[in-house]
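In what follows, a structure is listed as structure tokens, so that the remarks can point back to it.
Apart from one protein chain that is not included, each protein chain of the complex appears where it belongs.
On to chain A.
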Amino acid sequence: MPAVKGDGMRGLAVFISDIRNCKSKEAEIKRINKELANIRSKFKGDKTLDGYQKKKYVCKLLFIFLLGHDIDFGQMEAVNLLSSNKYTEKQIGYLFISVMVSANNELMKLVIQSIKNDLGSRNPIHVTLALQCVANIGSREMAEGLGTDIPKLLVSGDTIDAVKQSAALTLLRLLRTSPEFIQIGEWSSRVIHLLNDQHMGVVTSAASLIEALVKKNPDEYKGCVSLAVSRLSRIVTSSYTDLQDYTYYFVPAPWLSVKLLRLLQNYPPPEDPAVRTRLTECLETILNKAQEPPKSKKVQHSNAKNAVLFEAINLIIHMDSDPNLLVRACNQLGQFLQHRETNLRYLALESMCLLATSEFSHEAVKKHQETVVTALKTERDVSVRQRAVDLLYAMCDRTNAEEIVGEMLDYLESADYSIREEMVLKVAILAEKYAVDYTWYVDVILNLIRISGDYVSEEVWYRVIQIVINRDDVQGYAAKTVFEALQAPACHENMVKVGGYILGEFGNLIAGDSRSSPIVQFQLLHSKYHLCGPGTRGLLLSTYIKFVNLFPEIKNSIQDVLRTNNNLRNSEVELQQRAVEYLQLSTVASTDVLATVLEEMPPFPERDSSILAKLKKKKPSGVPEGTEPKEHKIPQAHMSNSLDTPAAAPLDNPIPLSVPISPPSSSGSVDLLGLGTPTAPSGGGGDGGIGSLLVDVFGGVTSNGTDSSGNLTPGAEEGYQKFICKNNGVLFENDLLQIGVKTEFRANLGRLGIFYGNKTSFQFTGFQVDTHVSEDLQTKITCQQKPVGTVVDSGAQVQQVINIEIISEFTEAPTLQISFLYSGATQRINLKLPVMLNKFIDAAEMDSTTFFTRWKALNNPNQECQRIFKGSFAMDTEQIKAKLLGGGFSVCENIDPNPDNFVSAGVLHSRSAQIGCLLRLEPNKEAQMYRLTIRTNKDGIANILCDLFDKQF
């Protein structure tokens, strides 16, 4: 057992040794349970427990907790320690609170009181301790209670440096959690001037605080720019001996330098020429230092020095105004690309991505293309390779696109699975953006599908179809190429989709060649049919009907296929419907009608590529496009403006009957593939698989159940009622969706876990849930919903959490408004959220005397409500008890002289009050009637509760 430092708690050390000596997990658990039992009994029974013992036990609990076990007691003892006059006990108390007590614990009020006391202490060590606790927990309540004390501490002249620096960061924490309670206003200038403080620790802490304040209010804190620049200048020009202990491995104040450099990234380049020159000098000095021989061989030296360098480069990129600095930065990073330290190579690749977006340094970055390609191929660490991909993407332009796309395709064959999807998106975007020759573009995308079919998302193959449809110069080539690609014995389903679509539209362009005659095309596609999923099969059926129009000579073969049992009686209703209707169409319609209905798809309106949106969504931080002002400089996939096809055509085209081959939208053909709006719920079934196929072609718009008026969906009320006396269960269910709820209530707070289960075999898209709280209700409860994903896969379940707080009594329930796209139609479901007043009742136990004393005291008529009603369920004692318990009440035995009667008590919590509630339920078995009487010490509540309970028995 190693020496125990400081105030050795031998008992703790012995216990830790014991745990370490345990041979098995079971032994450990046994030992821990023994200890927990011991501590529990000490806390419960031993009133003479002194501070030291309390501290020791609290410390043991902490240790057990840190081993990963749950601890549900000891908080009170820890809070007691806070007011101990022995520092070490106080310290352990605070540690326990910081680590284990959650911000909304009921003891928090006591904790905050102790903190207040300690903040006022004359001993700075106590003040610091209290500040650290606030910084560690940083709850709303603390911000509310201490939001004015801490700023004072920060700017007061009497505060010592050590306290000041803690106060700065504590304030920062509160500012992050609950800015509304933090008023700095009048002190802002004094806060800014902390950047001039003598004490480096204070400046270091204040710099972080000021950055957060700047982000909220840049104008008010503008003054910090010149102060930050001069402070930075003093640091970078100092020798490493000047700053004594703040020099880290020969680098003067690296932490402060980095914070200052970051602070400056919140503003444009300084306007004042003097300040600007000084800043440029600083940045140049930092770049110069990078070229100097290292003062130490230690990695700490190089890390600290380069940390400052990278931050300086970030600032240079942010200012994006000095070509000289940008090019120097780029050259510096170029050196790092071949550095032996993996970390530096990684960071250099990352920073260079940003440089590539600046017009001043883009060309300089391109010089390193070869090194980056080598990195992509040879780096051993996938995270570094990923950076190389990002950089290649960022440095790509028209001059090097073919090369870079080629290299990326090459690499894709062996790329790590983890980065494939993203690479596919990037290649697709680059190929489109920089395509001069669209046959090249088609080749690239088909190669993508061939190499990495599984990772080609729908957006990518939609896009190639969109482009082929819009550019008639590439249609013949595309048809020929897909036809060839489909001849591979094993080809990816995505290839079948693209092939099916393109041949259905443009198969005629290659039909002259006997090697790709109509029947050959048809047989080739149909040979893949049985290997494909229902979505693709649906698409192929549409291709077939298009063939009927393009190639009347093979109509019979196609009808034979449609007529097979496998299609006409397919268990997938979509396929069956398609087969039936297409067969009928091909049989009854005249050639003219067919030609109109099955006309070639009109061009798509021009728009930005949805692939880009997909990439952004996938990797919000890693996509350089994210840096807004530079958006124009990076690859933006959009359709070239030189397209010859008129873009506006589809809107005016009289083609309501045109059968779209792919999932149509309700508006006919305009937004055929939902390409423009891959995530928006109105896009019309782009992701909806074949769910939406044909629906509107033959049946008109069938958007069903579109009830946005907020009327409740049938079944909503029943679902709500069920939850009055229980906490978990199914709230709603129909053919599509099952909604389960798990609720948990504590005092005036509630948490609802809502589970949305997709019962269908298709995906729901545009899934959206809103909780609606009426204006009136908003004054009584607060309701906060966590976001939920917009897609629910077939058979999958998504979860959403809703937090509720009750402010005062309420009757109405919030509504839960669910909408999603299924089968191309918007489904809406409006339910009542199962939150009712009785959920906030905590059961209370009491004896007969207390009960009747209180009962009699509540004799004001408004305090009582009585109902007599017929029972809806069998009069089963156990069931009634279970319902009362589930409804939040206790069931107090031996109180009523009549044993058949039920007597219950509970305390209703709201934000401001606790309301006692007493209940008597008297069954009359002969009449199957109940009499329910509720008395509460606040007027009106009894009525609400009776309304809730009188249908429950």
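Assorted remarks:
The rule is simple: a residue touches a chain if its C-beta (ideal position, glycine included) is under 8 Å from a C-beta of that chain, and two chains touch if they have at least 3 such contacts; residues count from 1.
Keep this in mind: contacts and distances are computed from a predicted model.
According to UniProt, the chain absent from the figure is "AP complex subunit sigma", selected among "Vacuolar protein sorting-associated protein 29", "Multicopper oxidase", "Glutathione S-transferase" or "AP complex subunit sigma".
One of A:306, A:577, A:785 or A:952 touches the chain omitted from the figure, and that residue is A:306. Of the candidate positions A:61, A:78, A:127 or A:169, contact with the unshown chain belongs to A:169. Of the candidate positions A:61, A:79 or A:92, contact with the hidden chain is made by A:92.
Touch with the chain omitted from the figure is made, among A:105, A:208, A:321 or A:760, by A:208.
Residues 1-2, 4-8, 10-11, 13-16, 20, 34-35, 38, 52-53, 56, 59, 62-63, 66, 68, 70, 85-88, 91-92, 95, 99, 102-103, 125, 128, 131-132, 135-136, 138-139, 162, 165-166, 169-170, 172-173, 176, 200-201, 204-205, 208, 245-246, 248, 253-256, 258-259, 262, 300, 303-304, 306-307, 310-311, 342-343, 345-347, 380-381, 383-384, 386, 620-622 of chain A touch the missing chain (whole complex, contact as defined above).
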